[in-house]
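One chain of protein is taken out of this complex; the other chains stay put.
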Amino acid sequence: MSAILLIVVPLLAAFISILFKKASPYILLIVSFASVIVLGYIELEVITIGGFASPYGINLVFDQYSLIGLYIVNTLFFLVVAINCVKFKEMSTILLIALAGLNGLLLTGDLFNLFVFIEISGIAAYLITATNKNPLATFNYLVAGTVGSSLYLVGLIILYAMFGTLNMADMANEIAVSGVDASLVAFPFLLMFIGLGVEAKLLPFNSWVKGILASSNKLTGPIIASVYAATIGFVVGRLLTSVFVFSDTLGLVITIILLASIIAGEAMAFSSNKVREILLFSSIAQAGLVVLVFLQGFIGWGVFLVVANAAGKFILFTVTNHASDELGTDEVNDLKGLFVNNKIVGLAFTVASLSAIGLPVFLGFVVKMNILGDLFAEGNLFIPAVILITSVVEGIYFVRLLIKLWYKEHDLPVVQYDFIIKYVVVILAILIMVFGVYTAPIETEANDLDLISFVEGGNL
Amino acid sequence: MITNILFGVGVAFFGFVLQTSIAGVNRKVVGRVQKRYGPKWYQEFLDIFKLLSKRSVTHGWIFDFGVIMALGGIIGTAMFMPITSDLVAFADFDNFFIFVYLIAVGMLGMAMSASGSGNPLASIGVMRALTTMLAYEVPFMIVVLTIIKLTGTSSVTGIAEFQQLASNNWFMIALPLGGIVGVMSLMGMIGKKPFETYIAPAEIASGPMVEYGGKQLGMLFIMHEITVFIEVSLFVHLFLGGAENVVLFIVKYFLVYTTLNIISSVYGRFKIDQVVLFFYKWPILMAISQAFVAIYLGWVI
Partner (left out) sequence: MASIELIIVFTALAGVLSYFVGRLNKVAGSVVTILASMFVFVSVAYFGYNNELIHSTEFLPYVTFSVTYLGLFFAILVTFIFAMVSFFNPFFVEKYKYPALYSMLYLLSLAGVLGVFFTNNFMSLFFFFEFVVWTSLFLIPMGRSKRAASSYYAFSTVGSFALLFAIFIMREASGTFNIVSSMASVNGTEAAIVSALLAVAAFAKLGAFPLNVWLPRVLGNSPDAISAVFSGGLEKLGAFVAVLALVKLAPFGYVVDATGLAASQYVIAALGALTIVFGTLMAIRQDDAKKLLAYSSMSNGGYILVALTIASSASVSGGLYHVVAHALASTAAFLAIGAVSRITGTTKMSELGGMIHKMPVTYLVYLIAIISMAGIPPMGGFISKWLIFQAVIDKGMILVAVAVFFGSIGSFLYVFRPLAALFLGQELPQHREVSKEAPFFMLVPMVILSGLIIYTGVLPNFFLGFINNVLTEVGVTPLVIGSYTVTGTNGVLQPALIASVFGVGVLIAFIIFIVLKKSRKVGLMDTYTAGNFIYTEELMHYSLDFYAPLERLYEKYINITKDFYKRLENKVVDLGRLMKYYFFTNKPEIMVLWIIIIMGIILWGDIL
């Protein structure tokens, strides 16, 4: 089987689902489940599309890196779908397109093709977020997303003009071979970085996030904050570690922007009183951290940071958005005591947030410690200090939130979680705990990823 | 060991007799200062024995238990007190801190008993006594810190013997500022005016003592006399070079106690917060500068 099926089948299914409106949710469910299963049967390879050899034709890179990304994204996507497919029937087609776009983003080895998939998945995202019933925010998202992808495109065009190639590996190769000064390519890279930054929720480019996630529902919350965020994390990771070459100054500027993004994200979350706002600002900070880690060149642990975030944010957003959908409010004070009668869900939520703040026996701890260790090993003391200080802030608002949600005596909010949500969040929470204790496989995997180099033809 | 303990009990008894007599004499002295005759010198003994012989009331077991603990603690403390450098029950173990802290057991017993009486005036008295203690104790301890640092021992006889060496002055002279602080703190310790806020007879009906009568009051009187004995002799040993023989000790003791009484007889009474402010202004500054000068600069007369 070929990895291209992961893109083609959802696209095809999307068209079929238009024809069979009634069956569309089940098609969606089956296709998304199938893409998780199929991943186990595909061999790692580089797929050339249309018969043109790689620098000239478009290729898909199905290597270790994309495999992890695909597993995570497809699994989470399937879980989101499993929870929501009945309620959001009309979204089935669009979700299928989104799946195709996301898989494409993870697979593609071509910079222009990447742009195409950004657009596909972006358009799907705009439509999905329309279910928020907050058209203005969706419109803003659309504008922002378009501006971002245009900037990316502009940057790409400049690069193409300079090096005459669009293939990622080839581009990296060309830049290295031509020996061009890093400051010359800085401008296009900056443009592309900003373009991706819009999707990756980096600070000055992310004004859309608040509108979208603050009014998100059970579907949009997890899908934007978890699935999309994970995908874009993987994409940024691949570009930053393998393709882009940043001059020292630009690297420094971007590092500062990222640190500012982290600090501001945590501060904003700290000053929020609404559950979804807290989570969204926290995910802004996390996104900054992800990019920062990739920028420092730590592929392996960067990947697991993305994974840990995706799993955690999935639980957090699913739980809170279900509650706020039911109650019509997401003020923390209105949700007080939410978990008193929903202990199972509450435990999963607690595990996810404790993992997010990096407390031991949870996955987040392992990831955070290794990242900090790597940073220290590079002799970098400033970045770890910022990360640690911001995690204190992060911890405070999460703990505060947890305690409010767990402790209240009277007038408890009435929220029923159906069994699917319960199963899904509990399984994820258990996974977070299991890999927080049984760290050996993650560590091997992270080390393997660090060793690979993105040569032409992928990292097989 | 038994002889040591018996000797200690003897010291406590000696202290009681000495202080009670001197207190009686002082009532006469103060009387003369205030242009009246004053009672007989043995009046204090009469008072105590009269009280001990009377039948009184009790407010429950803690009321009695506290009195026993108070007197017991004070007797225990007095047993450690050296009279001269040779007349000491437990040589080498007359550590300064034992006096400061074991005496507190007695104080605590009394405070407990007074609070157990259920009279709010007693509690107010206890509050004032403790607050006063917080005021005078710290400057005093700083001066003693200087002394211990200079002599290298915290044994009271050791300190006294250090001053008896020909090359050394009494600490009253060697550390003039500290000596003054010592006098002021001593006045606070034995509750002389202007620091007698916690007794304040006309104001809070004698404070801690308000509920007592009969044997309990008698025992507390004994306790008070021994307490004063401990504190004044501590001063004698720390600041006035101790004593080579008993006579000298009694003379020094008498002089110190009488001087304090005469000073106090011309003062009014501070309010409780004034007591605290007073001690945390000049005495503590003097004590700290004395300590600094003596320890860091080595200037000792």
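For reference, chains read A and B in written order, and residue numbers begin at 1 within each chain.
Going forward, a residue touches a chain if its C-beta (ideal position, glycine included) is under 8 Å from a C-beta of that chain, and two chains touch if they have at least 3 such contacts.
Just so you know, these numbers come straight off a predicted model, no measurement behind them.
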Among A:Val9, A:Ala172 or A:Leu372, residue touching the chain not depicted: A:Leu372
Touch criterion as defined above, residue of A:Val80, A:Met171, A:Leu203 or A:Leu258 at the omitted chain: A:Leu203
Given B:Ser85, B:Asn119 or B:Asn261, the one touching the chain that is not displayed: B:Asn119
Sole contact to the chain not displayed, among A:Ser2, A:Ser178 or A:Ser271: A:Ser271
Interface with the unshown chain - residue positions in chain A: 136-137, 140, 143-144, 147, 151, 183, 186-187, 190-191, 194, 198, 203-211, 247, 249-250, 253, 257, 263-264, 267-272, 281, 340, 354, 359-361, 365, 369, 372-373, 376-377, 379, 381, 384-385, 388-389, 391-393, 395-396, 399-400, 403-404, 406-407, 438-440
Residues of chain B in contact with the chain not shown: 5, 8-9, 12, 52-62, 64, 67-77, 79-80, 90, 92-93, 95-98, 101-102, 104-105, 107-108, 111-112, 115-121, 123-124, 126-127, 130-131, 133-134, 137-138, 141-142, 145, 148-149, 151-155, 205, 210-211, 214-216, 218-219, 222, 271-273, 276-277, 284, 288, 291-292, 295-296
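One rule holds in what follows: only the chains that are shown with their structure count from here on.
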Chain A and chain B: spacing of chain centres that average the CA atoms, whole Å: 76
